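Below: one structure in structure tokens.
A protein chain is absent from this complex, but the other protein chains hold their places.
In order of appearance the chains are A, B, C and D, and numbering begins at 1 in each one.
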Amino acid sequence: MKKNTFGKWINRLGILFLLLLILMSLTAEWIAPYDPVQVDMSNRLQPPSTEHLMGTDAMGRDILSRIIYGGRTSMILATAASSGTMIIGLFVGILGGYFGKWLDEIIQIFVKIFQSLPPLSFMLAIAGVLGPGFQSILIASLIVSWADFSRVVRAEILKIREESFIQGLRVLGAGHGYIIFRHILPSIIGPFMVLFTAQVGRTIIAIASLSYLGLGLQPPQPDWGVMIFDAKTYMRTDPHLMYFPGIFIIGFCFSVNLLGDALRDFFDTSERKDQPFL
Amino acid sequence: MNNRIDVNHVHVAFQTKEGLVKAVNHLSMSFEKGKVTAMIGETGSGKSVLGLSLLQLLPDNSLVSGEAFYENQNLLTMKASEIRKIRGRKIALIPQNPDTSLNPLLKIKRQLLEVVTGNHRQPIKTAIFNELKRYHFTDPERVAEAYPFQLSGGMKQRILAAAATIRQPEFIIADEPTKGLDVLLRHEVYQIFQQMKQDTHIGFLLITHDLIFANHIADHLLVLYAGEIMESGPTQDLFTEPSHPYTKGFIEAQPYKSLTPIPGMPPSLIHLPTGCAFHPRCPYKKTLCQQEKPPLFSVNNRKVRCFLYA
Amino acid sequence: MTYALPYALKKIILALPVLIGVSVIAFLLGVVALGDPAREALSADGVSTPTQEEIDVKRRELGLDQSLGKQYQQWIGGILQGDLGTSFMTNIPIAEEFRDRLPKTVALSISALLLVIFLSIPLAVLMAVYQHSWFDHIGRLFSLLLISTPGFLAAILLMMFFSVHLRWLPTSGYGTFSHLIIPSLVLAFGTSGVIMRVNRATLLEVLNKNYILNAHAKGLTNPFVLYRHALRNSLLPVITLIGNYFGGILGGSAIVETIFAIPGVGRYAVEGIMSMDYPVIQAYVLFTGVVYVLFNLLIDLSYIIIDPRIRLGGDQG
Amino acid sequence: MLELRKVTKSYGRGWPFSQKITPVKEVSFSVYPQKTTGLVGKSGCGKSTLARCITGLQPIDSGHILYQDVSLNRLSFRDWLPYRRKIQMVFQHPDTALNPKKKILESLKEPFRLHRILPEREAVQKIRESLAFFGLTEDILFRYPHQVSGGQIQRVALLRALSLQPELLVLDEPTSMLDVSVQAQMIQLLQKIQQEFSLSMLFISHDIHLIKAISDQVLIMKEGRILEQGSTESIFSNPIHPETKKIADSLRVGLF
Partner (left out) sequence: HAGSTDADSATSQEVEIAQEDEKDLYEKEVVLAGPRDVAPGPEDAFYMSSILSVWEPLVAIGPDQQPAPKLATHWERNEDATEWIFHLKEGVTFHDGHSFDADAVIANYDRYSNMHGKSSSFYTFHFDAVYPHFESIEKIEDHQVKMIFSEPFALLPYNMANFGSAMYSPDSFDETTDFTTIAQGTGPFRLVEHERNQYVRLEANEDYYGEKAQVKNIQIRIIPDPQTRFAALKAEEIMGVLDLGALTPELTRQLLEDDRFDLSYQPSTITHYLSCNGTRFPFNDPRMKKALSLAIDRELLVQEFYNGYPEPTVNILNAASPFAKTISPVYDPEKAQALVKEVLGDQTPELEIIVPSWALDRYPYKEQAEYLQSVLSELGLPSSISIMDGAAFRERQAQGDFDISLHIQGLPDLNPMTIFNRFMHSEGSTNIAYSLGFSNERVDELLAQLAVETELDLIKEVVDELQSISAEDISTLPMFHDVTLAPHHKALKNYEATVYGVDLPGISWR
């Protein structure tokens, strides 16, 4: 067998990086060299130096400090939004997938409605009603992505619902709740983690893209996506504005996805370990 | 020697996380054309692995050594492009599971047609219909237009057999061709094999759990245990008078016999027992059995791997 | 064929409530967002500030003083007769704008879709065939990179490289095929990443199936087995997924159209949203919703052809 | 003790399909205490469906399923519960009989937990004690299903079903995936259990030899109907129905 050592090695590296990121944002107060929102007009657009390891941005703020603090917003927001999505998606998916029949048909109608509406206009409408900022991003990404999630959950449940071990449990006298929580949920957790982690990555980018419409997080709150977005004007003359947050976003998405893969492998105790779900 | 396959000292092992799984161990034998050689043994005794190894169809994690001569070529070390010419043409396989061995999205016609390559469609089609008729399909046109899910298990089994025989191979490796078939269908398969053996002189390597089936059709019987041959010889002899304790136990376990199982479990193929592989379960074991591996002793016209016959 | 008809019927009947729901939400989305369309219409030039009376007159003129139910009735009535309403901002009938813009968005989306297909599926095949090889690992990283790069960034970088640096392709605009290359690449990126991963996985699953082993046992060549037996079967779930993502491609076209100066419906929608031009928002949401529903209906129906089990009543009820 | 009266079950293909498949048609028979009833039939003739109806996994369309004169098919989920302990089932496929993501011990604890028979600790104790009876060893408890053989899984499934001390056990082709030796082990075990626990069994199989060897009463099923019913002896020695005749003949000829 060709050993998948490279893949494992890369997985570990990813998880290590993720841990570092989390540690970094937890200790932001102590390790950030400067105040992330302190404007210093005399120090604009400095290239990386010993004083500012990653240089300064268009407002003369220290990029390193902004990245350290920005990780906090980006990661919390992305994780919170994805968790919310996941919970709703799970709930609806189980409702439709497990109980099936007409309930499923009705739920599928709603799922399709939400899937078919353009996310952009949804997000804008929500930002319009709630004003831009943290909670509208959260709600917007919930509304936009729960449907996709629930469909995947439903499909997974449909697959195992017919397995004879589930029927066996019913013969033993297990109720629906027992079967769902003790057996079905743990069974789909692997593929689910992959989806979840992919969603985390996507949310960070969605926030950045919302900034394109001026509806993302509000300044001067540092956020990786927003930092990249703001950097685009300067990317030709001061590319460091873009590189650093870019590296962190991509690095984060990478390692979150790798974590997903690793988690799936971890939860998947069946033989077919080689087969990735996504 | 064109009419036999000589297998010499074949070893097949699989690399796994837990260790090396030694599925087939120093196995030697030969198959002859026009004869049915049946291979029986408990689950996991290496029957399918041996069959697949002859056509180089094992997965990547397998390590194969030894030789299997066919027309003076070693099947096990042949180049991929050459073995491909042998597969299906000279040596065909009837795979283990009829339900999953046909592509669910393709018509039967297509799956049969692709076996017979060439551009002359019309003659090929008639050849296919003829082949199907031979397998007691009364309406070959309809069957050819059908998809696998529209056919019953027995029909699928026969289609797979047809796909294997259509090119008139010299040998067929049939892996459990009667699994999951009911009495009547099994009888049909029996008749077809019987007919092929007589009409076209094909050599069969029959892998099966179905001892009754093997008893009726096979000329030669091989009893496998933990990847080794325990006993081999003419079928009738072995069934009426099994020599090896394992063969005995196995035959006795049949429902129409005493339904008594062989005590114990098959050994781990990673850590094979020392000495005779069967000794932990053997009622006649001696101390020698634990220390030394018995060779194949020739007794009458059969071979037995047991010190009882030393 | 006896099964195909009821199957198709069921899919079509189930699409109807979805369409109705889409239309209601489309209507509400326009209404619910903040801002007064009348004021917006009157300050379109960016220099005027209308007085309250002017705004009131405009509101009446635009029919905004009526109840929501009545507005919806009128709106949907118009739609059914092919009248999508008139833009508050430009006074141009929306149907006319759509007629101009639709071909552009469709061209963009379709070419992005084709790119997704021709980019991700061959790569996925290679990755699955050479599983655990360097190609596979690099492909995996590449797919992650595609998923995690923001579209606007990809757009700027591609534009800088292919248009400004190499001068191979135009930066923006619409007209020739070359105009569509970069935008559809950008649009295709994220989806391709996902499809690559999914297709690789489904293909690996199929390659482990017995019928693949059997095909090899028949003496067929590798490419033939891959093409005839593995690929098609592995694409079944991928097709559904592509259907799901088509919505994303359509929606994502809004930003891409703005960046690359393609006057499609996406850009129209962004402009409409920015100026609270709600007939435009409503028409757009309705439009993408309907296209999505129809596209997925098409995909559902295409299974009649692709999957014989549905056509002939296999165990897929 | 179990009596079926004109049980019919059909599947529609969901709306708007009008086709209906009726795998079980007006089936009537009885299962007697401490006896083994064999059910034979070709694959697809409705055996498994019948088993699922009896165990309440699927509602039936018409007819009655009486267990000790209580009509099971009218019971609500809650009222079924006491009967769950009395009627148990073992399935055909060893590879999906247990949750692949749980260790064997977890699966074995399930019946105790569900019916609150014994506290956790005692349950584990009891499981350990009964392992030997089923020819299993302790190390198996901490493995996952795919790490043990099919024969072992079927035995674990049996152990689990029997830990509720049922009166009736429905076995849906429990040995069809096993080799003769393991099959024999399983059968031996079942016979031992039947003696010890005074169990009634409904044994489903398409292996006539097997059925003949183990059952007291045989039912022959074809296309959803019971063709013939009678004691093993009478069925095989003087079959009435032509189909049954064919089967019995094949046995007698010694062929198959």
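Note that a contact is a pair of C-beta atoms (placed from the backbone, for glycine too) under 8 Å apart; a residue touches a chain by one contact, two chains touch by 3 or more.
Please read all numbers here as calculations on a predicted model, not as lab measurements.
Counted over the whole complex, the shown chains touched by the missing one are A, C.
Although one chain is not drawn, the whole complex shows that of A:V39, A:I87 or A:I106 it is A:V39 that touches it.
Residue A:G133 is the one among A:P48, A:G100 or A:G133 that touches the chain missing from this view. Residues 38-39, 41, 44, 58-59, 124, 127-128, 131-133, 213-215, 218-220, 230, 232-234, 236-237 are the ones on chain A that touch the missing chain.
Take chain C: the residues that touch the chain left off the picture are 33-37, 39-52, 54, 57-58, 89-92, 97, 100-101, 156, 159-160, 163-164, 167, 170-174, 258-261, 263, 267, 273-276.
We take it that only the chains that are shown with their structure count from here on.
Chain geometry summary: the mean Cα position of chain A and that of chain D are 47 Å apart. For the pair chain A and chain C, the distance between C-alpha centroids works out to 22 Å. With centres defined as mean CA coordinates, chain B is found 52 Å away from chain A. Residue positions 2 of chain A each touch two or more of the other chains.
Residues of chain D touching chain B in their complex: 42-44, 149-151, 176, 178-185, 187-188, 206-210, 212-214, 246-247, 250, 255-256. Within the complex formed with chain D, the residues of chain B that make contact are 42-44, 152-153, 180, 182-184, 186-187, 190, 209, 211-213, 216, 249-250, 253-256, 259-262, 265-266. Residues 2-4, 6-7, 10, 105, 108-110, 112-113, 115-122, 124-125, 128-129, 148, 151, 198, 201-202, 205, 208-209, 212-213, 225, 228-229, 232, 235-236, 242, 246, 249-250, 253-254, 257-258, 272, 274-278 of chain A are the ones that touch chain C when the two sit in their complex.
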